[in-house]
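== chain A ==
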Amino acid sequence: AAEPSAELIAAAKKEGTLTTIALPHDWCGYGDVIAGFKAKYGLEVNELNPDAGSGDEIEAIKANKGNTGPQAPDVIDVGLSFGPTAKADGLIQPYKVSTWDSIPDSAKDADGFWYGDYYGVLSFVVNTDIVKEVPKDWADLKKSDYANSIALAGDPRASNQAVQAVYAAGIAAGEKDATKAGEAGLAFFGELNKAGNLVPVIGKSASLAQGSTPIVIAWDYNGLSWRDTLKGNPPVEVVVPASGVNAGVYVQAISAFAPHPNAAKLWMEYLYSDEGQLGWLKGYCHPIRFNDLAKNKKIPQELLDKLPPAAAYEKAVFPTLDEQAAGKTAITGKWDSVVGANVK
Partner candidate 1 sequence: MSTVSTTPVVSTAPLITRDRVIDWLGITPFIIFALLFLIIPTLYLVVGAFLTPEGNFTLKNIGDLFTPSILSAYWISIRVSVASALGGALIGFFLAWAVVLGGLPTSVRSTLLTFSGVASNFAGIPLAFSFLATLGRTGLVTIFLRDWFGFNLYGTGFNLLSFFGLTITYMYFQIPLMVLILTPALDGMKKEWREAAEILGASNVQYWTKVALPILWPSLLGTTLLLFANAFGAIATAYALTGSSLNIVPILLYAQIRGDVLHNANLGYAIALGMIVITGVSNILYLMLRMRAERWQK
Partner candidate 2 sequence: MSFLSLTNIQKSFGPVQVVKNFNMDIEKGEFVSFLGPSGCGKTTVLRMIAGFENPTGGNLTIAGKDIAPLKPNQRNIGMVFQAYALFPNMTVHDNVAFGLKIAGKPKAEIDARVKEMLALIHLGHLADRYPYQMSGGQQQRVALARALAAKPQVLLLDEPLSALDAKIRVSLREEIRQIQQSLGITTIFVTHDQEEALSISDRIVVMNGGRADQIGTPFEIYNTPATRFVASFVGTLNMIEAKVVDPAVNRIQIGDQGVTLKQSVAAYKAGDTVSLALRPEAGSLAESTPSDTKLTGQVVSAHFLGSVIRTRMNVGGNVISFDMFNSPGVTPPAAGETVTLRFMAADLLVIRD
């Protein structure tokens, strides 16, 4: 892949800082990716709220219109469905990285406003110290054994990961139509909640390990990286459900009001370089140029070995943009009234 132009590097260095948001260090290997970027170009990286959901990221751009201070993010990494809406709201600006052509067309905006970055499938991340019988499929989650155990990895009103989880439950129920699938997912979680299995907490590695949420529904790559950081204490199993395997694509974009536009562009160049893509892969994420890299034999074998079995991805459903939008609308709008997970 081509190197970024010297002018871009120079311009970025002049800006000196890149402001990112919502990049937890154990998400997709971002810790190392950021470190690699810093080391390579010598820019500061100002990391805003690593725990923000996709919605929060969009809001951060809105809130900081007219503010060029360190509170304003330059770049965002959001769920696929958030890309088009952000574009429509005029919150992001176009840019085409030098490896643009190797990104599948289905996963990028033709004008370069947003572009897919990596994907994974939703899985059950289970603390097997507490949960002796690991759930295999969505339906298992309703068992009374799992009372007070299950958590989403975000608030469905704000987090793409959580929305996708609900949607996946809908797919597992056999719904094909996106809106219906969304509703079915809501209904499923409504039941979970009524049965007292759903914990109104954002599931994270800590809550997983400490046992407040021994089952977290999260992207497989998150589960795997949590497993690694916990180093077997407690033991964690990542299960891809038998049905309703929902694959989710995230997208990158540059804020329309980015205080450091050149640094943002350089960041994109880095992410979509071979180095950046392999960085994600190390974090168990399938980078969007996976096929391209594989074709060119650029992926070390030991990296491939550590990935989840390819079989899991065979059943994976990639919802289209429209499906995602429909599902998201159905889910965020009615989450409160149908599920209403509250403190009791």
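Definition applied: contacts are C-beta pairs under 8 Å (C-beta built on N, C-alpha and C of every residue); 3 or more make two chains touch, one makes a residue touch a chain; residues count from 1.
These made the cut because all candidates are chains of the complex that A comes from, given by their letters.
Values in this document were obtained by computation on a predicted structure and should not be read as measured data.
Going by the C-beta definition already given, which one of 1 or 2 is in contact with chain A within this complex?
So the candidate in touch with chain A would be 1.
Using the touch definition up top, name the residues of chain A that touch candidate 1 in the complex.
For this pair, the touching residues of chain A are 51, 53, 55-56, 58-59, 63, 129-130, 147-148, 154-155, 157-158, 196, 199-202, 204, 207, 210-212, 214, 234, 332, 336, 340-344.
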